[in-house]
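A protein chain is absent from this complex, but the other protein chains hold their places.
Chain IDs A and B follow the sequence of writing; residue 1 opens each chain.
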Amino acid sequence: MGIKTTLGLAALTLAIGFGAPQASAGTSIDFYFPVPVQGALAREMGEIVKTFNESHPDVVVNAAFTGSYDDTRLKAQAAFEAGKPPAVALVSANNVPDFVIADQIESIDGLLAAHHQDPKTFMDDFWPALRANATSDGTLYAIPFQNSTPILYINVNEFKEAGLDPDHPPATWTEFVAAAEKLTKRDGEKVTQYGFEMPGIYDYLGWITQTFAMSNGGLFFNPINPGEVYYDQPSTQGAVQFLGDLVAKHKVMPPGVVDPSQVSTDFFAGRAAMVMLSTGALTFIREGAKFPYKVAFVPRQRRNAAPIGGGSMVVFKTLTPEAREAAWTFVSYMTSAATLGRWSRATGYFSPRKSSYDMPEMKSFIDQHPDALVALNQLEYAQPWLATYNVVAVRKALEDQMQAVLSGKQNAADAVRLAQKNANEIMKPYQEKLAQPGAM
Amino acid sequence: MRIRLRIGAVVLGALAAAVALLWATPFLWMLVASLRADSFGSLDMASLLPPRSPSFANFRAAWDAGDFPVYYLNTLIVVLGTLSVQLVTISLAGYAFARLRFWGRDVLFYLFLLQLMIVPPVLILPNLKTVIALGIDNRLLGVMAPYFASAFGTFLMRQTFRSLPRDFEDAAEIDGASLLQRLRYVLLPLARPALAAFAIVSVVAHWNEFLWPLIVINSPGERTLTLGLASVLGGAEGAAQWGLIAAATLLVSAPLLAAFLAFQRQFVDSFVFSGIK
Partner (left out) sequence: MTAEIFDADTRKVAPRLGARIAVRRLRPLALMAPSLVALGLFTYWPVLSVAIDSLYARRLGARASVFVGLDNYVRLLRDDKFAAALINNLIYLAATVVPSLILALAFALLLRRSTAFNRALRALLFFPTVVPLIAAAALWTFLFLPTIGLIDYYLGSFLPVSVNWIGDERTALAAISFVTVWKNAGYYMLFYLAALQAMPHELIEAAILDGAGPWQRLRHVILPLLAPTTSFVAVIAFIQAITTVDHVIVMTRGGPGDSTTLLLYYVFTTATEVHDIGKAAAATVLTLALLLLVSGAGIRVFERRGGDAN
């Protein structure tokens, strides 16, 4: 490269590097979102946003796919700390306490009141199980957008082969273990068909562990106070033991951390007769399974219980008044019964609004897809999702131990004890504040 | 004796070939899987056999999943921008080390040497603060800035200049050329091979960078290829479509692989050059 070219390029780069302004007609706002499956759903979200942009000429929404829930949260918070937050983000439903404690999101109640809507009745149209995760200290801070619970998918053919009745899938832990044992096939030492598989990666594993802990009658965490978790309670320990036994004692589940892609692929290939995945994977499973399958409630021990999962819309603070207006217009559109219904049908998530299910498209959809109905029915037993101060680290405190249990390197009692100790350490700053009311 | 040597050589050659082919297996899979359309839940996703009816569906899906034109542009800006500034700084500093005697030269030399170890990824925390303070966070310039000085490049130029005979410079100076003119018209042209070597090492290093850009960049519009790939990889409730991932990986790696195949000798020479201190 000639000297002149080099210097010119250097100068040009500095110039480009410094400024990247965007021309805008109408208020331009950024929207960060994750999606469950790459490719198709990111495009679907783009379509929905495009529909909004076309019907609302005074607002321009720049939708950006920001990876996983964790990545989205990271990016949004980093942007906020740098003084340039997105206007709206679709965040994990259990991130609300973190955002509220960090004072980064607007109160939805406030926005509702400013637009002459009644905060007290706004959530009536939403499923009751969703309310705890969307509020903090009684105030609404997020609007649910996509929700799910864990659910059991079963391979009908393999059930029949094993002499089990696919119309009566295992409902209790005992039945579940018995079924899984019948459904596990071996060829010498190697397993050719596992009775049960579930994802063991971060976030998924914590969710499923919570499911079993709650099914064992436990509270798992304090939904009102984001500084208390109940890892070292017998109910949680029992769940950890149960899952560990599936691997080590009954040998119906593969050891170690199983990737969700492996779970779904093994299910499709007939190498896993029962899998536990999110209802959010329903569409994916429906499209990929080339055999009859059914969905069933998570098996109960002391009660039927399943934590919700999914994402909610939040609006960030420090926006200009125009941007906040634009954000509210966008969020209202996205959380309308029609849009939520459309997204639900595309993904397999259920719509957080009851009224979506009164609409004709949804009714015919449910008629055609009875598996979506089962997912909906489990909502009756849905519980709030683990949501604490520093939830990712607190969640990982248990997940790290759980992963060790699944690899056969840790026993249940030590696992929950260590998990509790580490979680308390992480939540200490918040707990200290609670313990000293004067300081609040 | 000769036959034994022959057989020995053939066996070793076969062994080497086998190892090299095994070594390249991931790339072979990347190529094959990206062209294989229906990888949904198929047990044969790992097959290295080429698909009977190759399709570009995965590439289209990968292209949609991210914003690849933007990623390519941003990566080019980062790579060429960093290189341009580096060429200036290393030539000037390299000349100073090579030709001038000044107070504190040895101390400065060791200070430069330290930068070879204290690489930007270790200093992500304080560098992020600096970059925010300078107002270049979430900008490509913030990604480039920590690399504007290059100890490796400076040493390379120092070595190169030292090895050039002084006659040309002296002649130019007698003709009335200033220092900058001597540098520009005499020394740098003679140092072209070293500059090219450095360019290759720098381009590859910054094309492939991940951690520092990850920390600096938040807006999807400023992402480079590596960040784009990471975002495609991280689906929220994880039902990975491996064909799509293979295609995305290929989109990110292909330019460098192609450049390498085309300029193999230069690539290899540059990287070896980087070892000559």
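One rule holds for everything that comes next: a contact is a pair of C-beta atoms (placed from the backbone, for glycine too) under 8 Å apart; a residue touches a chain by one contact, two chains touch by 3 or more.
Since the structure is predicted, the reported quantities are computational estimates derived from the model, not experimental observations.
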item	value
Left-out chain, listing which of the shown chains it touches	A, B
Residue of A:128, A:292 or A:429 touching the missing chain in the full complex	A:429
Subunit A, residues in touch with the chain not shown (by the definition above)	70, 74, 78, 101, 189-191, 200-202, 254-259, 261-262, 265-266, 269, 271, 390, 392-393, 396, 399-401, 403-404, 406-407, 409-410, 422, 426, 429-430, 432-433
Contact footprint on subunit B, counting only the chain that is left out	12-13, 15-17, 19-21, 23-27, 29-30, 33, 43-48, 88-90, 92-93, 95-96, 100, 102, 105, 108, 111-112, 114-127, 129-130, 145-146, 148-149, 154, 169-170, 173-174, 176-179, 204, 207-211, 214, 225-226, 229-230, 233, 242, 245-246, 248-249, 252-253, 256-257, 260-261, 264, 267-268, 271-272, 275, 277
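Just so we're on the same page, only the chains that are shown with their structure count from here on.
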item	value
Distance between the centres, which are taken as Cα means, of subunit B and subunit A, whole angstrom	37
Interface residues, subunit B side, partner subunit A - complex	40-43, 45, 61-62, 64-66, 77, 80-81, 84-85, 87-88, 132, 136-142, 144, 184, 188, 199, 218-222, 230-242, 244-245
Residue ranges of subunit A touching subunit B (in the complex, touch as defined)	1, 3, 6-7, 9-10, 12-14, 16-18, 20, 30, 32, 34-40, 42-43, 62, 64-71, 75, 78-79, 82, 84, 148, 199, 201, 204, 259-261, 264-265, 267-269, 271, 278, 280-281, 284, 287-289, 309, 311
